[in-house]
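Missing here: one protein chain of the complex. Every other protein chain is in place.
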């Protein structure tokens, strides 16, 4: 609710802003937020140890039992990692399908390159920044996976298996960023900003929430930031850590880049160019949904908590269903193709539901999941309209889906947590009273909502500000390293695909290809 | 064998029927069958408890052991559920690929919408109707997943994990139904019938076979229906429960709708319009095959039965191989493109094999699986010919693949069950003598074949009759809620995609899109 209201207020506030004014405002905002970050940094003095994840394991297990349970947990985590990796196929299909034909090969290359780059950087520094101990802001051990223990602390999963699970998450974030920047980013510029996002911004800011001693993770505990709140920031599978980081970085990129040449916005009598291959986009959506069953249920890092993983899987499903439903209805009632059942909004709607449930999936009920997803469907509809109004060109809706719904989902925990569920652990759940998470709608106090708001807005603003500054720097470089491609790279024959990659996405009319002597005569079509 | 003969007899019987006469006959048949259902209903008096699934667990396990085995079973079931969900991507690709371009977005939207709707309905009522106790015809507990135990009775899997596995099955059935109705169903009509299929018809009729006290599940046991038969109805993973229900509902819809405008049948000098994107169809077929490894092996709900899950996976593979092979040969020898290797029949052939093995996969040998699949390949070829002759427009072959081969596969258990295998259970298989299932070809008596025939034909007829009546009602509604879209919705520019969804599937010629000022000059193709 809050997220939507905020967004509509923003909508009014920005009414009438030209892109230039918005740019100025963003500069000021970014400056302020960097300052705020520094203040916050100063408030953190003593980095803590692993906080909220400790598990009160009263049971005594034999060595054989521990070994088997670790195997069960590791199988679960690795299979989940593979499913998360499959999301790359889904993302690339979604992005390609919603893009114009002339930027298709570019989308493919960016996603593939980012996936390769992310692996190497996350091995070298990313995993260390994010998951090793250090201080509240950054981890500084385990570079190049050196000096790691066998098992990731507090889990039954080897570090080397935890790495690939977290790599797949980092890669997801990295791919999201490319979404709102489709069609006008030079490939060398993509290389530069991807190094920043994948190697530094995502893992370092991710450390705040998921690092063993991150300041948001340890928040509210004795000796740490905001002890009086009594609550840490919770993000079960990454509504904020993965999706909002990706979405906000993408927004910063889209604003710095400006829209694609020839892109006319709704208020100027145009609209989003239609996706060039909707079957590919829709199938990509389904593959993303499939991969989300690794993303969320796998985030227990444990399959001994069988009710927990079942609940997460079911909640994930129902939130997607809710989001698809409401986004379809919103577009049917209020969309530019009023009265029609819009495919693009429906796909983005179920993705919005999936993004939103990613944070609260462990702690809410199935009904809560439907409602959280349902609201997300409206958020994504409104978000697309807001961006269109603000003349920000986001070809696939990356910002509303991942950025805005990530924030909504993170906040929703403070409303919908049922108070029945606590923390998961390698050998089962711990639902003892001290660990239970209860939101406002279930009779809890506002402390969880406050912790969630503090975490998600801080991260959203920090990511936007830092990425915006980085994108500005890359935008100031000379060609070909400049963030935005040369104008003739966008408008020339074959578009960005031919300019940066020397290839077109499809060759369906083979007579255009020089295959001397191949063709007897023009092909004719017959019924099979 | 029986299924084929029956089908050929039907073929003769219907020779010369006009669509109108067939419609009349169907009306009469439907009426009779509703009556038959009522008689059958009256015969069932005392709903029983969980029947054939009881497991004679003589072993004593420690609490830790039980906990670990439940985890192993739950991981297995959840991973299987995810694979079954992946079948949605496969189905949508298959349907899109075999459809005409003008109905592509519609197919995508129907499958996505059905998936969302199914989640919400299966949470609210479907799971309760199907899997809770009640009487032989319907379950009436656990609505909105309230009042459920932790574990689904007789398994080591939590209800909340069992739900998502069964949701994925329900969604599969729901998607099948759309198959034979492609290209002329109004979207609001789709919404209405989908509520009926997903919320009521599938789960209630499914309860008969898979509910803890379903009359077909408890059939043959003391105090239940047809005690003297001594056999219950067996459908391991749903040849009948999922596929025949889906296929027969689809048939009813296709008959009520009539063919697409402009569809000329083979006997009138035409033929099925060619699929508009065969790569997508074929890849969809492979993804379906992949997802079937969740569908069948996951239906043990147990991974402690390691030989059982291995056998099911291997049998599933070999039946697909057999079906693909024979359907290819049938089309090569007898198809309209005689002498050529037909892709569409080959894909539908391996799917036919998969559908057929779904019921008997646990109880037959690898050789039996090849033969069952091989026969299914012929069934699907003959079935397509029969529908074409009867002037029923089934654009993707949903009725022959799912409807007819589901029946064949269910019957095949009565022939091919080897007599070596009994029932599976959460902590291992129980192959004690009393549980063994032996078919006619292995020296068993005809009782299993009788039980299978009774179950599959009753369900097929009941589904057809009820769905037919429902479709007739929706067909009688005024536009836009009428089942069939307005004629200009089919024939207008952009077809059904533009009419109901305001979008075309592909935008490959970008100069048709209004991107003022974007293009310097016409693009030309070059060699990469």
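When the chains are written out, they are named A and B in that same order, and each has its own residue count from 1.
The rule is simple: a residue touches a chain if its C-beta (ideal position, glycine included) is under 8 Å from a C-beta of that chain, and two chains touch if they have at least 3 such contacts.
Note that this is a predicted model, so its numbers are computed, not measured.
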item	value
Of B:193, B:289 or B:378, the residue in touch with the unshown chain	B:289
Sole residue of A:273, A:322 or A:349 that reaches the chain not shown, by the stated touch rule	A:273
Touch list for chain B against the chain that is not drawn	59, 61, 65, 68-69, 72, 75-76, 79, 83, 100-102, 261-264, 270, 273-279, 282-283, 285-287, 289-290, 293-294, 297, 303-304, 306-307, 309-311, 313-314, 317-318, 320-322, 324-325, 328, 337, 340-344, 346-347, 350, 366-367, 370, 428, 488, 490-495, 498, 502-504, 506-509, 512-514, 527-528
Hidden partner chain, residues of chain A it touches	64, 67-68, 70-72, 74-75, 78-79, 81-82, 85-86, 88-89, 92-93, 96, 104-105, 108-109, 112-113, 115-120, 123, 144-145, 150, 157-164, 167, 187, 270-275, 277, 280, 336-337, 342, 344, 500-508, 510, 513-528
